[in-house]
Each structure stands twice: as C-alpha cells, then as structure tokens.
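The complex appears here without one of its protein chains, the remainder shown in place.
When the chains are written out, they are named A and B in that same order, and each has its own residue count from 1.
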Amino acid sequence: MQEHSMSFVRTEMTPATAAPRSQAGIGAWLRKNLFSTPLNSALTLVALLILAWAVPRMLNWLFFDAIWVGADRTACLTTEQGGELPAGWSGACWPFVTSRFGQFMFGRYPLDERWRVMLTGAIFVALLVPLMIPRIPWKRLNAALFFGAFPFIAYFLLVGGVFGLRYVETSLWGGLLVTLVISYVGIVVSLPLGILLALGRRSHMPIVKLLSVVFIETVRGVPLVTVLFMASFMLPLFVPPGMTFDKLLRALIGVALFASAYMAEVVRGGLQAIPRGQYEGADSLGLGYWQKMGLIIMPQALKLVIPGIVNTFIGMFKDTTLVLIISMFDLLGVVKQNISGDPTWATPQTAKTGYIFAAAIFWIFCFGMSRYSIWMERRLDTGHRR
Amino acid sequence: MSQHVIRDEPARVPLIYNPRVRGIVFQVLLVALLALGVWWIVDNTVENLRRSNISTGFAFLRGRAGFDISDRLIEYTSDSSFGRALLVGIANTLVVAAAGIVTATILGFLIGVGRLSNNWLIRKLATVYVEVFRNIPPLLVILFWYQGVLAVLPSVRDSLSLPFGSYLNNRGFYFPRFVWGEGTGLILAGFLAGVALSWYVARRARARQMATGERFPVLWTSVALIVGLPLLAFFVSGMPVSVDYPQKGTFNLTGGTNIKPEFLSLYLALSFYTASFIAEIVRAGIMGVPRGQTEAFSALGIRSRDGMRLVVIPQALRIIIPPLTSQYLNLTKNSSLAVAIGYPDLYAIGGTILNQTGQAIEVVVIFMVVYLSISILTSLFMNWFNAKMALKER
Partner (left out) sequence: MKKFVTGILGSAALALSASAASAATLDDVKAKGFLQCGVNTSLAGFSAPNDKGEWTGLDVDFCRAVAAAIFGDGEKVKFTALSAKDRFTALQSGEIDILSRNTTWTINRDTALGLNFAGVTYYDGQGFMINAKKLPGVNSALQLSGASVCVQAGTTTELNLADYFSANNMEYNPVVFEKFEETNAAYDAGRCDAYTTDQSGLYAVRLQMSSPDDHVVLPEIISKEPLGPSVRQGDDQWFDIVKWTYFALLNAEEAGITQANVDEMKNSTSPDIRRLLGSESETKIGTDLGLSNDWVVNIIKATGNYGEIFERNVGTGSPLKIARGVNALWTKGGLQYGMPIR
C-alpha cells in the first residue's frame, strides 16, 4: 500500500468558528425578534414606552408606595383626606386585606370553629394532590374517597350538629369557603349530569332527545343570574308551603344545573368525534348500551374533551361570584361587602386593593387549573390524533 | 344496528329485552314523571299565589311605572308604562351587548394576531393580557372598573379636559354633540350615495380583474366616496350642523352627550374580558390553517398581505366563527351583571318592576323569553354567516 497525499482532502477537523456576527448574540436576537421590519420596530418601541410608563407605576402602587401596616383607614389617607400621608399619595392599602383576611376566607363562620374549615381544607388537599399526580398509585381508592367519602366528611365537618360539633348554619359561611364549596359541588355534580344530558341529546329516543335539547338550550340561553334568582327566590313558590331549602343548597342546585348544560355540550363534542366504527365494534361485541358507553365510547370521548371540561370548570369557578347578586357572600361578595358596607376602611384606595386581592386569588386558581389541563392533555395524548 | 338483528329474529328476544319496547316504556315513564312534576309545581304555585292573593297575567305591563331611568334610548318618563320601562331595559341591554361585541372582536383579533406576531415583545404582552383577563371573573372586572376607577376620576368641578371640548369626570365621559339643522337630509343622502357607489365600484373592479387581470384601488376610491360625498353635501347645504358643547352647570355638565360611568365600566369590562377569549379563538383559527397554504400562495407569487387576506383568513374564519358565536352569546348574557353597578339593563329594570308589582313569575318569564330570543337571533345570524363562509365544495 502506497500512501498518496491527496492534498485536496483534509484529514483533520477545522476548529469550529463562531457564527457570523449578524446571526448570533444579543444583537441578532434583538434584530430577529424585535426589530425585523420597520413596523415591528415601531411596535416594539411603542410597547416599550407603554411598559416603561405602566410597570413602575404598578410596582410602586402595589409594593413600594403601598401601606403595609395600620389599624384603620387613617393609615391609608392623605393629609387632605384626614390622614397623615403626603398629598397626592396613591398606593395599595394592604392592612385592609390583612385585618379582614379571616372574613375573606371564612365569612362569618364562628371564630372558634374555624379549625373545622381548615381541617376540611387539609383533607381536601390531601386527597386532591395524590389524585392529580399520575405516578402515585391507588387511584381508584383515592377517587372513591375524594368523590364518595369526602362530601360526607366535609358536610359533617362544616355543617356540624353531630359528634359534638356545634351546628353552623350556612348563612354564616362566606368568603373563599363558599366559593370553593360551590365550585366543588358544581364540578362533582355537573360532570355526571352533563354526560347524561349529552347522551340524552344523542339518544335515539325522541322524547329523551327533545327534553335534553330543550333543557340544554334553555339553560345556555339565559344568564346565570336569572337561574340563581329563580333558585333563590322563586323555588318556595313552586313547592308546598312550609317546605324550605337551605339558601346555599339552592345556589348549589342553580350553579350545578347551569354548569351541567355547558358540560353536556362539551361532552357531546367528544361523542361526535368518536368514529362510527367504535360504536359498531362495541355493538358487534354484544355490549349493552351502558357497557358500550362506559367501556368504549366515554373513555375516548372524555379524553378528547379534557380541555373543554376544564374550561367549563374554570368558567364555573368564575361564575360562583354571581351568587353575590342574590345576597350571598362568596369571596368577591365578602370583599365587596367590606369595601362598601363598612366605614372602618373607607378610603379611595380600599376598593382597588380589595379587588386586586380577590382577582389574585381567583387568578391563581383558574390559571392553575388551566395549566394542569394543558399538562394532562399532553400526557393523555396517546397518539390517536395526528 | 341492533334493531336490525331484532327485527329479523323477533321470537328469540323476550319483550323485556327488546330495546325498542324498553325505549318506549322508558320514555312513557319519563313523560309521566315529568308531567307529574310539572303538575305538582303548577298546582303548588297556583295554590301559593291564591293564598297570598297575588293576581297573575301580564296586565300589569300597562300600569304606570312611576320611576325614572337615566340611560334611555327611547322616549321614557316616569309616566310611561311598565312595558315601556322594560323596552328601555331591553334597548340598554342590546346597546351594551352590541358595543361590547364590536370592541371585543376588534381587540380580540388584534391580540390574537399579536400572539402569533414574530415580535417577541408583542407576543409576550398579548400572552400576558390573555392569561390575566381570562382567569378573572367578569363580575370582578366590572366592579374593578366601576369602583376602583371611579374613585380615581375627579369630581365635576375638577373635570379632566380632553381634546375637542370633551370632559372626563366621575359622572362619566362628556363630549360635544352634533345638532343637525336644516338640510341634513342632503348629507345623509350623500353618505348613502357614497356607500352605493363604492359597492358598485367594487363590483366593477372585481369583474374587471376577473376579465383582464388589471386591478383597481377599490379601498381608496371607496374612502374618498364615502367621506367625500357627505362632506361635499355638508358644504353645499351651507354647513347646517352646529355643535353642542358640554358646559358646567350647577351640579353636572350640561349639554353635549354624556356616557355614564355605569355604561362605560360595563362596556369596557365586557369588552376586555371577552377579548381575551376571542384572541385565543383567533389564534387557534389562524394556527388551524395548514402551513402548506402559506407556502402555496408564496409559491404562486402572491404578496404576503394579499395572501393573508385571500387565503389564510377565509379559511381561519371557518374555524373561528362557531366558537365566536358562543362568545358573543356569553357577552350578551354577562351584560346582566349590570345590576351590580346600577346600569339599567333588562335584568335591573325587570327587578325593579318585579318589586313594584310583585309579578315574580311573569317577570322571570319575560327575562327568559327576551334572553332566549337574543340568543336564538344571534345564533341564527352567525349560522347564516358561517354558512356563507363555509367551504364551497363541488
């Protein structure tokens, strides 16, 4: 073997050179993402101007200029309003939130019984968290506890009247407690009810179909406040005199029925997306209607519409605020009541502070739910869809 | 499917297992149960109403209302009837819903496109907007706008002066109103003529482009026609329009047009809230158009802007319209939250009437009928629009 030197073929690697200056580094990133065209540059500049104007103001108002401690409204008033702060001051009045925090969470739930609410909350979290993490086993047991046993535990703990627990009437409940109770019950009731309604709407039985359609479309066509109004003030007109329902229960029924109509439409979307072959396959296996639905169709259909279901949950969670219109006090209701019904903290900043606090809590819950659904959707995507 | 099998071999299946028989039995039971329930409710209601001596029927609508309504689009005084008060409420609901829908759509489209922008900053800002607004209850947004922002606005005495003689204070937004004098018909005629001519020009231009491939600047011609003709009429008829500027009175600004803070808060809150949902729908719609479509029109040498308008948007609209309809319906229904801030919409006025007359059932029936009609009409319109936009397959 003779070695030829083939000078035109390199045998050693050239050292890697840096990317051209125009394609790398911060400059390139800026050019590509912020200043690619004149229009984009203009937009960027406008956006930057807006940010430079708004962000410092927001931060100042929320944190740097905000008042953090105080006993009553004088802490958050300027000299011309009768307080001590310099004229022209504007900032959040956080002591309003801290001093009313208990009310925002529990409403007028008796002070020395609040451990019951917290215990319920702790059980709720202890059951929910393992249910949400796929890696943890015993899902079936966990779900049974969460949906089957928890309502009873929560009911006895919160309402009381048994096992030596003091009876706490629901008119004393309020704040985040009511928000969460309505949402939990709404979610737990509306899903099965919505599935039944969706099946009813796709049923071959004309009367069942008609009734489902009428129910779904009527409920979807009217605002929730009218449904709540009917549930809270007109229900007694429809039942024999002397028969009464708890006010919270009525709101629960109203919200759950309302949400189930929306849920039905979401589930129907999933049912429609299941190929006909699946139904035929189930039939040919000799499965009955409920077996077919429960074992073949629903698992596939529900998986398809998880985002829609979670969106309905989020919508319902937000809609719980409407109970304030029928004089019940959910989180927003309590905040609002403390803003407008109580002179202790009446300052020009109170309303904004209170609403921003409420908004932050609602936002955390809703955003958390939507992120979880996105994550779940990715996980469950078993590749049937292209 | 299973019914075929059964029809072939009826003898084998006992009656109780026959799905058709079971279906009929089930439905008969359901109807019976439902009829029983309805009868029970009606019976109870009639009995309850009789016991408390409440009359029924819609005759109360003719009674004198006796209360005043500040936001009204149609003639109304406290001497008008309850029926008319309801009409005022319906009109107010429709106005805030229509205004909200228009603004929310524009804002939603802008933000939806912004989320797909190749500008990083715009993209992030749009995302923040969407994530903030769609995760907060609309009622909270309304209350925030009303109580949070109202507290910041100055009183009438220290109104903020804005350009064109308009003012902003805690009584709302005041701006000059045009008072149409003699000869305004001509201006209107000019405007109508402008619209008609533009439509004709657009038709001709399209026909010409189809035939010859030559293009005609339709947009600018139309603008010139629609703005120019009324303007011409305005000068020809001797400038009959005078302006009524808002002026400071004893208590409030008088004259001009006043948009009240209740309307403003409700309208802004509904628009901002709904826009976040519309933005997501728009984004999904545009992303739903396959990339190949963009590549194809580029390959055909169509400019990017024309390609968007002629290829991408029409296809995206098909995905966008159905969910957009339900957002419009939601916005309309959410307008009933007006009651929390005292804007006299249908729900608020209905509630007052209910209080004066005690006709709870009748008023709730009116609520249901009106809201359902609005929903059905909106759905019908959007279905028609959807059908117009749908893929025309041969």
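Convention: contacts are C-beta pairs under 8 Å (C-beta built on N, C-alpha and C of every residue); 3 or more make two chains touch, one makes a residue touch a chain.
The structure presented is a predicted model; accordingly, all values stated were derived computationally and were not measured.
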| item | value |
| --- | --- |
| Which residue of A:215, A:245 or A:367 touches the chain not shown here | A:245 |
| Residue, one of B:18, B:184, B:237 or B:252, that touches the chain absent here | B:252 |
| Residue of B:242, B:298, B:355 or B:373 in touch with the missing chain, whole complex considered | B:355 |
| Among A:67, A:93, A:211 or A:237, the residue in touch with the chain that has been omitted | A:237 |
| Contact with the hidden chain (one of B:115, B:171 or B:283) | B:171 |
| Footprint left on chain A by the chain that the document does not show | 73, 81-82, 108, 144, 147-149, 151-152, 155, 159, 169-172, 185, 188-189, 192, 195, 233-237, 240-249, 252-253, 325-327, 336-337, 339-343, 346-348, 351 |
| For chain B, the residues touching the chain missing from this view | 48, 51-55, 66-70, 77-78, 147, 150-151, 155, 157, 170-171, 249-252, 254, 261-262, 339-342, 344, 348, 351-352, 354-358, 360 |
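Just so we're on the same page, only the chains that are shown with their structure count from here on.
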| item | value |
| --- | --- |
| Whole-Å gap between the CA centroids of chain A and chain B | 25 |
| Sites on chain B touched by chain A in the complex | 1-2, 19, 23, 26-27, 30-31, 34, 41, 44-45, 47-49, 51, 117-122, 125, 131-132, 134-140, 143-144, 147-148, 151-152, 329, 333-334, 336-337, 339-340, 347, 360-361, 364, 367-368, 371-372, 375-376 |
| Sites on chain A touched by chain B in the complex | 33-34, 36, 40, 43-44, 47-48, 51, 204-208, 211, 218, 220-226, 229-230, 233-234, 236-241, 279-280, 283, 289, 314, 318-322, 324-325, 332, 336, 339-340, 348-349, 351-352, 355-356, 358-359, 362-363, 366-367, 370 |
